[in-house]
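Pasting a structure here, questions to come.
Apart from one protein chain that is not included, each protein chain of the complex appears where it belongs.
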Amino acid sequence: MKQIRLGDIAIFIVSIAIIAFSLGRFTDFSGEPQVHVRTDGGEFIYDLGVDAFATFNGPVGETSIEIKDGKVHVHDSDCRNKVCISAGWVSRVGDWIICLPNNVFVLIEGAVAQETGGVDDTAF
Amino acid sequence: MTRHSDSRLRSTVIRVEFVALLAALALFLSTVEYLIPKPVPFMRIGLANLPLIIGLGLLHEREYLLLALLKILGQGLVTGTIFSYIILFSFGGTVSSAFIMFLLYRYGRRYVSLVGISIAGAMASNITQLQLSRVILFGDAARFIAPPFLMVGFATSIVLGLFAERFVSRSSWYAEHAQQEHLA
Partner (left out) sequence: MRATNVKLFMGIISLPAILLQNNLIGIVLQTIYVIVLSVTSGRKFRVLPNLILLFSVSSAHLLQPNGLLLFTIGSFSVTLGALLLGARKALALIALLYLSHYMVTGKPQFPGRLGRLISLQFFYFDAITTKWRGIAPKRPFILAIDKLLHTVSEQSAGDRQRSESAPAMASAIDLARQGVHVVVLWGLFLAGSLHVLPVLI
């Protein structure tokens, strides 16, 4: 073999480490929390971590949600009571908001395991 | 390998013909590579980097920088990608690669052979390109093409490095030009 030197081996090892790291990230399919919105028109999905604004049509008009800073709330709705708006912001997996008159159901889905602790705080 | 690098003889003259020739060689090798049938189209052997590795022992820093620049522009013009996103990848990859390789050659020559330099250059280039693709094209999903991309680059850079070492020791053209004053 041509002169293989110490530095070559060092670089070789570091590179292998980098590749192994990239493989690790490859399988890291962490269930990032998603906002699922079910309406008459179908089901819509959004990433909770990405700021967004979306409007949906229902029997009584339009309902819009806003996703900001990892939280979601009903921004505006054509329903009479506006209960859905007063529900405010939600951000945890499992939280939901519903606008019954307009048939819009907002739910945060995802892997519960990434919550700190992983076990229900309210278990006791 | 003894080098007579007297700083008084440091040359700032850019040997334009010389650099252009090496840059042209890079273009030539990238067309050669293009014509080699590959099982997977994305597999880039990086033959075009050979002049950048060989040039380490032939050029001083300004010339080397120029070589890198010419390689980028030349490839961009030949492949017609010069005004698209792709040139950014080529730019980022080549610049980071050249930077690392030059530093390694300048200061680490005692510890690294051209093989290690080639690997380091390829890794630097590929990581840079992956990060760029993450920002420009794929978003976080870039991590899915990372492993195969890095692995292929790693393997091919080893082959290239070995080839470069052989070339340097056997080429008479190289020997002829390496005797000229250079800084590395």
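A and B are the chain letters, set down in written order, and residue numbers restart from 1 in every chain.
Note that a contact is a pair of C-beta atoms (placed from the backbone, for glycine too) under 8 Å apart; a residue touches a chain by one contact, two chains touch by 3 or more.
Note that the structure is a prediction, hence the values are computed from the model and not measured.
> Among the chains present in the display, which ones are touched by the chain that isn't there?
The undisplayed chain, in the complete complex, is in contact with A, B.
> Which of these, A:I4, A:L23, A:A52 or A:I85, touches the one chain of the complex that we don't see?
Checking each option in A:I4, A:L23, A:A52 or A:I85, the one touching the absent chain turns out to be A:A52.
> Given the full complex, what residues of chain A touch the hidden partner chain?
34, 41-47, 50, 52, 54
> For the chain that got dropped from the picture, name the residues of chain B it touches.
Within chain B, the residues touching the omitted chain are 16-17, 19-21, 23-25, 27-28, 31, 41, 66, 69-70, 73-74, 76-78, 80-86, 137-142, 144, 163, 166-167, 170-174.
Keep in mind that, in the parts below, only the chains that are shown with their structure count from here on.
> So the centre of each chain is just the mean of its C-alpha atoms; given that, what is the distance between chain A and chain B in Å?
Once rounded, the distance between the two centres reads 41 Å.
> Which of the residues in chain B come into contact with chain A in the complex?
Against chain A, chain B makes touches at 104, 108, 110-113, 115-116, 119-120, 123, 127, 143-144, 146-147, 150-151, 154, 162, 165-166, 169.
> Residue numbers of chain A touching chain B in their complex, please.
2-12, 15-16, 18-19, 22-23, 25-26, 28
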